[in-house]
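Take a look at the structure set out below.
Removed from the display is one protein chain of the complex; every other protein chain stays in position.
Our next item is chain A:
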Amino acid sequence: MVAQQHSVRSYDEELKFLVARIGAMGGHAERMVERAISALVTSDTALAQRIILDDKLLDDAQREIDEKAVVIIARRQPLAHDLREIIGAIRISSDLERVGDLGKNIAKRVVAVSEGLQPPRLFRGLEALSDLALTQLKEVLDIFASRSVDRISSLRDRDDNIDQMYTSLFRELLTYMMEDPRNIAPCTHLLFCAKNIERIGDHATNIAETIFYTATGRLLPAERAKDDRSHHIMMAPMLRKAGE
């Protein structure tokens, strides 16, 4: 991207640079996921191809942040809040890089799903799920910008909505597969896409926890039992009937 020569003058500016890079990474990750879903829904394979290439930007940015962070730690030997800030930057950037990978993975499936015209109802749930996950990611990054950690707990609770939605989508896609074997291939890809989106929500939660730690020096209370109940779903006879 902008490979500008950053003549870093002061420690403060070094820190600021790290943080600003995270902002840029966040923007890229959000954009990639958003576009991947839209490529999926509109069967836009060209857009999908561009997204796959874009992932390199995120990888590069993450590597850059890692290197810069190591250099700062070595040269300045930061303590307390500054140290947390740097560790936080490393962690958040790796989460964002993963989000980008998940976006890329969705983009890669566009070709497979768009073979044969899929009915719009197949995508409706996926769009709703991705809206939830992207809202979560956006809010987390907005919190990172404003440092208003008091909003984090309500955010973490909303991750449950994503899990519930994912479970429901899982069920729905299974039903479509049972309705018509020709649906199996695209629906399997969509299942993976849904799982990816659900994982993006998890990364958003991770970032929220990192932000809380950076700002307060404390860890958020331990994660409640995580439960997206899709692992319990089987092809129960009742479900089979509903599919007919």
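Note that in this section a residue touches a chain if its C-beta (ideal position, glycine included) is under 8 Å from a C-beta of that chain, and two chains touch if they have at least 3 such contacts; residues count from 1.
One rule holds in what follows: contacts and distances are computed from a predicted model.
Going by its UniProt record, the hidden chain of the complex is named "histidine kinase" among "Alpha-ketoacid dehydrogenase subunit beta", "histidine kinase", "Acyl-coenzyme A thioesterase PaaI, contains HGG motif" or "Potassium transporter TrkA". The chain that is not drawn here is touched, among residues A:125, A:186 or A:201, by A:125. Screening A:67, A:115 or A:142 against the full complex identifies A:142 as the residue touching the chain left out. Within the complete assembly, residues 2, 4, 16, 19-20, 22-24, 26-28, 30-31, 34, 120-121, 124-125, 128, 131, 134-135, 138, 141-142, 144-146, 148, 150-151, 153-154, 157-158, 161, 164-165, 167-169, 171 of chain A touch the chain that is not shown.
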